[in-house]
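In this view, the complex is presented without one of its protein chains, the others remaining in place.
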Amino acid sequence: MGDLLALLAYGPDGWGDELLAGAWLTIRLAVVTLPFGLALGLLIAIMKASGQRYFRAVGNVYTTVFRGLPELLTLFVIYNMIQIGVNRFVNSFFPDSSFEIGGFTAGVIALAVVFGAFSSEVFLGAIKAIPKGQVEAGRSLGLSATQAFRLITLPQLWRLALPGLGNLWLVLIKDTSLVSVIALNDLLRQTQVAVGVTKEPFFFYLIACMIYLAFTLVSSAGLNRLEARANRGFAAR
Amino acid sequence: MSEITASSGAASTSRKPPANRQAMIDRFVVLAIVVALGAWIIPDINWRLVDRYWDRYLEGILVTFQLVFLSVGVGALLSLPAALARLSERRWANLLARGYITFFRGTPLLAQLFLVYYGAGQFNEALQSVGLWWFFREPFYVAILTFTLNTGAYQAEIMRGAIQSLPPGQVEAAEALGMTRWPIFFKVVLPQAYIVALRPLGNELILMIKGSAIASIVTVLDLMGVTSLAYARSFNFQAFFWAALLYLIAVEVVRRLWDRLEIRLTRHLALAR
Partner (left out) sequence: MKVLHRLAITAVAATGLMAGLATAHAQDVVRIGTEGAYPPFNFTDSDGNLVGFEIDLAVALCEEMDVTCEFVAQDWDGIIPALLANRYDAIIASMSITEERMEVVDFSDKYYQTPARFAVRDGSDITDTSPEALAGMTIGAQSATIHANFLEDVYSQSDIRLYPTQDEANLDLASGRIDLILADSIVLFEWMQTDDGSCCTMVGDAYTDPDYFGFGVGAALRQGDDELRERFNEAIAAVLENGVYDEITAKYFPFSVY
């Protein structure tokens, strides 16, 4: 047991510092993905709730595709295609220039695309849960459609969507582990490297699991408090 | 939902005659998009790749379905005692179930699979001495075991929620009729809990279809494994697009079948809604 703990030492001989660096990358990846995924999800949800049939169709196709594909496949394809796509796009305006998308950015984009598909469903449910009469009342008072959305729907979305989004956040933390299969030195990949050298798979994968568990447990506790805060002023159901 | 799918898929529009002009235009637009996409994609299809790997893709799908249905099925059996233990007032049973559910829901499936697969490899001598190595030797079995434990934990939470959602009066009424504990559970509680749980269980099934792609990382030749193989030889990204298409079809088919099942099982409730 002492030998195993020595493997976790912080420094050149142990893997503690590498695992922590990996854990830090995992957190950054999830935290940076969140706002982009939320924005994308809200956009898709608005498209799906809109009166325009073609917007709805685009929103639904997007959701069907990215909710139906394995995250592993989506990540691999987006990670590799995005650079080629961006290069083509940039070259059509500025020939002979190249534009580099780092592994981290590509990982964020891929995770945000998947997160957007799932969160759009949560947002859509929340939009539908707000009685139509509220927006209609706003419109009859002279608010524009944009104003009605911004002043009436949006402030309530947060509270209604929070439980669903909280779940998706936990899913996102776990999904970051899939980037280890592409190239980023996240927690799981650092663990794999450590296993490759030390040949102690059980010990290191267990440690990795415990770190992920700590992230999700801390997140759940935080989410519970957020929910309590968002629901203050509402009678307990 | 029906009006939405009508504008998003060619297959669903062809079923009903167009009700009005709007639907005609929709049909035309969808048809135009399909033709344009086809004209854009079909000339670029690498038929050599298709010809060389189509049979292996089908084998891969079969393995994916075996993985999913076996693990979701066994996981369903596992989820019942876990949900009951989680609801029980016995401290140790409760704690044990809570630990199991928290661990498998709180950590990534990929990390769990690595833990079980390579962890078992490390303890092969111990496993051999207790006669379990034949099981842990096969990546397919290890993947099934890990997926079962994982989906069992998720299903246990679903079942716990479903059981808790039933009004306590149901059990009280059954008790008043003189029924004992287990008959009440199997004849009163469980059938109703499954009705409540049907939708989230369907979602869990679909999540497992997608999640099972992870098995390819421990050498199982499921759909994703076959895809990596095809890609490794051809370096052609179309290998992934065929896989994407097949996964989408698999997920859609299962989703629609599950919807049918749900409608059938809840037909006695149809009037109430």
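Order as written gives the chain letters A and B; numbering starts at 1 within each chain.
Please note the rule applied: contacts are C-beta pairs under 8 Å (C-beta built on N, C-alpha and C of every residue); 3 or more make two chains touch, one makes a residue touch a chain.
In this text, all values refer to a predicted model and were calculated from it rather than measured experimentally.
Contacts of the undrawn chain with the visible chains, over the full complex, involve A, B. Only one of A:57, A:124 or A:181 touches the absent chain when the whole complex is considered: A:181. Residues of chain A in touch with the missing chain: 12-15, 17-18, 21, 36, 39-40, 42-43, 46-47, 50, 52, 55, 76, 79-84, 86-87, 97-103, 105, 108-109, 144-146, 149-150, 181-183, 185, 190, 192-197, 199, 201. On the side of chain B, touch with the chain left out of the figure occurs at residues 118, 120-122, 124, 133, 137, 139, 217, 219, 225, 228-229, 231-233, 235, 237.
Following the convention adopted for this analysis, only the chains that are shown with their structure count from here on.
Of all the residues in chain A, the ones that touch chain B in their complex are 48, 53-54, 56-57, 60-61, 64-65, 67-73, 76-77, 80-81, 170, 174-178, 180-181, 188, 191-192, 195, 199-202, 205-206, 208-209, 212-213, 216-217.
Across the complex, chain A is touched by residues 4-5, 7-8, 22, 26, 29, 102-103, 105-112, 114-115, 118-119, 121-123, 206, 209-214, 216-217, 224, 227, 237, 240, 243-244, 247-248, 251-252 of chain B.
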